[in-house]
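One protein chain omitted, others in place.
Up next is chain A:
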Amino acid sequence: MSVLVVVECDGGEVKKSSLEVASYGSQVAQMLGTTATAVAVGEATESNLAKLGEQGIGKVLYDSEPRLKDFVNGAYTKLIAAAAQKEDAKVIILANSNIGAAVGSRLSIRLEASLATNVVELPKTDGGKFVVKRGAFSGKAFADVELESDRKIIAVKKNSIEALHEDGKTAPVESFSAQLTDADFADAPKQVIMQDQAGGVLLPEADLVVSGGRGMKGPENWHLIEDLAKALGAATACSKPVSDVDWRPHHEHVGQTGITVSPNLYIACGISGAIQHLAGVNSSKVIVVINKDPEAPFFKAADYGIVGDVFDVLPKLTEAVKQLN
């Protein structure tokens, strides 16, 4: 019996969200009196995988099949299922990403497992039950869900678990082959197109986010958002109406019908704080709101606020960050 952790890699590095997943997995293993094995997907280097020892991982399995570099649902599912069988994994943990959740749902059928996505805390195992807390109602509530099957699959929401760092600890990396065939790559993407990220920070993985709404008045003013984001090393985001009128690309739209972010810091500039917008951002650790209307609903969800004009306040903030660094 063991715990299996799926780590996503990109450009040789383990994604930050996967370091959290690995830390979650090693803590679950400890609770269950067993060890955690990681299986890596995406483009990884052996030395970076070995460093998963710092997150408490006992061993890493890696299939160097080159076609596994990009996400292929069929192949990834088969690879992870094979690793789960080999390790006799009772609990499988993934990131709640477009990769992790997509693979997790297929795996739950193949392995006859209970599945919980969007999980935000370590499980509770009192009284022989296995209960996880997950976000529900688009960030407006939580649910404690019991996973009833013998096997359990958990997709962990980004930034809800602190990554462990035991400096210098390494894990052995074993090569592993799931004997994948051409048929497993039938749903491989024809083409992968990555966006130009302002400042190079990916919004779903970002720790800091600067976001603009209709109060920014037009796309020509977005340099104010970008300058602050750049100074902070933050990603940029926007409200729905802003992407609806093409001031900003759709992939920056956060909220109930956009992407959900949970960074350490979310700075909202000229956004009123409609309930559908809050749904996508209210699990951010710290929320800052800049709005000229003191009655804007967003202030009720904020930790810090400035009642003022974004055109006046934003350059001051950027200047203050530059002075700090």
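A few points about this structure:
FYI, contacts are C-beta pairs under 8 Å (C-beta built on N, C-alpha and C of every residue); 3 or more make two chains touch, one makes a residue touch a chain; residues count from 1.
In the analysis below, contacts and distances are computed from a predicted model.
Look at the chain that isn't drawn here: its UniProt entry, checked against "Amino acid ABC transporter ATP-binding protein", "Transketolase family protein", "Electron transfer flavoprotein subunit beta" or "Transport permease protein", names it "Electron transfer flavoprotein subunit beta". Only one of A:88, A:144 or A:293 touches the absent chain when the whole complex is considered: A:144. Panel shows chain A; residues 70-71, 73-74, 77, 96-99, 101-106, 108-110, 113-118, 131, 135-149, 186-187, 189-195, 197, 202-205, 207-208, 232, 250-251, 256-257, 264-265, 275-276, 279, 282-283, 285-286, 288-289, 299-309, 312-313, 316-317, 319-321, 323-324 of it touch the chain omitted from the view.
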